[in-house]
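Here the structure comes first, spelled out in structure tokens, and everything after it is commentary.
A single protein chain has been omitted; all remaining protein chains appear in their positions.
Coming up: subunit A.
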Amino acid sequence: MNRFAHLIDRIGYEPRRNAKIRLMADYFRHTPDPERGFALAALTGALSFRHAKPNLIRGLMAERSDPVLFGLSWDYVGDLSETVALMWRAPDDTAPLPAIGHNNPPEPLDASGEPVALEGPLPHVPSLSEVVEGLATAGKTELPRLLATWLDALDETGRWALLKLITSELRIGVSARLAKTAVASLGDLDPDEIEHVWHGLAPPYEELFAWVEGRGPRPEGENPAPFRPPMLAHPVEEEDLARLDAAEFMAEWKWDGIRLQAATGRDGHGRLVRRIYSRTGEDVSGAFPDLVEALDFEATLDGELLILRDGRVQSFNVLQQRLNRKVVTPKMLLEYPAHLRCYDILAEDGEDLRHLPFAERRKRLEAFVARLGEPRIDVSPLVPFSTWGELAVARADPASAGAGLDADAIEGCMLKRADSPYLPGRPKGPWWKWKRDPFLVDAVMMYAQRGHGKRSSFYSDYTFGVWRDGPEGEELVPVGKAYSGFTDQELLKLDRFVRNNTVNRFGPVREVTYGFDRGLVLEVAFEGLQRSTRHKSGVAMRFPRINRIRWDKPAREADRIEYLERILQKGETELHPMRKAG
């Protein structure tokens, strides 16, 4: 358990995808079965056991510590699991204080100056396997005692990982797909091959490791409904369009929902297995039982999850309300019915269609969905055009171009080469996304924070504000935070601006100079607004990024909060946002 804990602790600090894969692969290579298999299960979210409530952990800690010291410590650390992990001390350890340099002890000496053996048996450090098994079998009343025994034996990082695991707060930025990619790298396999056999396997995946390490046969029991990594598009720029031949492309709407894959297939007993995967390969079937029920076919569909009411697509804000709920209630299923709008078909009746040209897959998709006759599933319509100019008109006004009242939920267009096979990842060339123009606001930089990873030496995250009436006159109120949209050259300039105009420091955050007659105006692009009670300004932005740096614009000419209020009010009804001039 300690080793696994140190792995996830390290991954949690590591921003780079490839480094995460290497760390996991290194762990798998040097950890025996079944321990590494349970680790893989934990990383892919395949573990199921009784979870503990924070109350239980607080209670355990209260038995072991002075309440004042616990309070001061929790205040300081801020996170309950971490506080307990750091403070926890085995009971026989508490009465007399541990020896000096307890973690790094000088050798104890006997009367003649010779080192003496330390006394007492060391507590048994639980393996991850034991923890998983213990959690799966322990009754509710046994849990606290069991947990205390483990906490006594683990080190600080081990305790932290255990507590995060049982409170289901383990978030380290690793997708199931990434963990499988690490496993595949042990044997130079394609991660897709892991997906294919994954379904037939269960923790601790011993036959999987034996196979990838070349010690055993490919595991039996194909996943009848495997995840097929999605094909993604690059954003298209004007200059790209100039090079591309409109006649070679087909266009469809880009819907503002959640990209999903619906995969089904028959297992060895002829039972239909139905799964819904997220874009990164997490099995999210549990969140959409209404849609799972509609998957009465054998195929793999690529599409967008939308909420439809009376046949009308709802805005992303509405969809988010369903996503925000942890538990799926019948009421929610009724009020927020899930719908799949299909873009593509990857397999049908066991036949892999991904090598076919898009135009052909599209015909198969239309025929398939028509035969299905399932109201929750339809096809995203094509947008007819013959020149880029025509498409630009449609994109600017989807309502008049056939989308009607659903235009609100359209983010732009997808351009797909008619001859493109379905390739995993983001190949350059076959698919492009041409997004609707974003909203723009001129805001003033207020705070800057250091970035992460490669950017950690730059002030690259900017909090910006707009004007409003305050109790003491005009004031800036923060409305968002952006950390992208600029070039490397611009980043250098922004970083320099921050360093030269700092008026206050709060740890990694710097407050920069701003006011009517000073400060830097940022033209911020964003996709939408939501009301938010968490934020002082009452609004939260979707995907804000720096569109332009307005070195020339005086801060007093930045926008006011009323401008955002107007977008917020109109956003739901207005067909498309107006691009602001200047």
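Quick notes
The rule we apply is simple: a residue touches a chain if its C-beta (ideal position, glycine included) is under 8 Å from a C-beta of that chain, and two chains touch if they have at least 3 such contacts; residues count from 1.
In this section, contacts and distances are computed from a predicted model.
Per UniProt, the protein behind the absent chain is "Ligase-associated DNA damage response exonuclease"; the candidates were "Ni/Fe hydrogenase subunit alpha", "Glycolate oxidase iron-sulfur subunit", "Ligase-associated DNA damage response exonuclease" or "Heterodisulfide reductase subunit B". Screening A:129, A:264 or A:449 against the full complex identifies A:449 as the residue touching the chain left out. Considering the whole complex, the residue from A:468, A:493, A:542 or A:560 that touches the absent chain is A:542. Only one residue in the set A:130, A:156 or A:390 touches the chain that does not appear here, and it is A:156. The hidden chain makes contact, of the residues A:26, A:169 or A:490, with A:26. Although one chain is not displayed, subunit A still touches it through residues 10, 12-16, 19, 22-23, 26, 65-66, 68-69, 72-73, 75-79, 82-83, 86-87, 97-104, 106, 155-156, 232-233, 254-260, 279, 304-305, 316, 320, 323, 343, 411, 414, 431, 433, 446-447, 449-454, 456-457, 463, 478-482, 504-509, 511, 527, 530, 532, 534-537, 539-544.
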